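Note that this complex is displayed minus one protein chain, with the remaining chains in position.
Moving on, here comes chain A:
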Amino acid sequence: MKIMGDFGGLGIFFVVTLIFPITALIPAFLLQPRHPTKQKGIPYECGVDTIGKTYVQYRIGYFLYALIFLVFDIETVFLYPWAVRFGALGLFALLEMFLFLGILGLGLWYAWKKGALSWK
């Protein structure tokens, strides 16, 4: 019951945080002046007219970082429950840790040597 109360409360909080920005925008919507001109809508580039399309091909580097991140983020899903029970599990958990972090470290070392971590 206590747990349901807490998560239920967070659920209400979530809905309120969704609604709050809309209520903040309403007075601004009522107050603001509206004088649209053609110049105002042009993408801002410090006063210079924009050339070509916005959606150009971007660096692959960003994508590589996202891939490595995915690996490490999934590891943390396994590591957190393990960290909670660490004290109770004793020596087994300690040896497990070296194995698990060893594999993680190996993966990081591999990515490092492959050059995935450096900006090209």
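Note that contacts are C-beta pairs under 8 Å (C-beta built on N, C-alpha and C of every residue); 3 or more make two chains touch, one makes a residue touch a chain; residues count from 1.
We adopt the following convention: contacts and distances are computed from a predicted model.
Student: Would you mind picking the UniProt name of the chain not drawn here, from "Autoinducer 2 import system permease protein LsrD", "Lactate utilization protein", "NADH-quinone oxidoreductase subunit H" or "Amino acid/amide ABC transporter membrane protein 2, HAAT family"?
Tutor: "NADH-quinone oxidoreductase subunit H"
Student: For chain A, which residues lie in contact with the unshown chain of the complex?
Tutor: Within chain A, the residues touching the omitted chain are 3, 5-10, 12-14, 16-18, 20-22, 24-25, 27-29, 31-36, 40-46, 50, 54-55, 58-59, 61-62, 65-66, 68-69, 72-73, 76, 79-80, 83-88, 90-91, 93-94, 97-98, 101, 104-105, 108, 111-112, 117-119.
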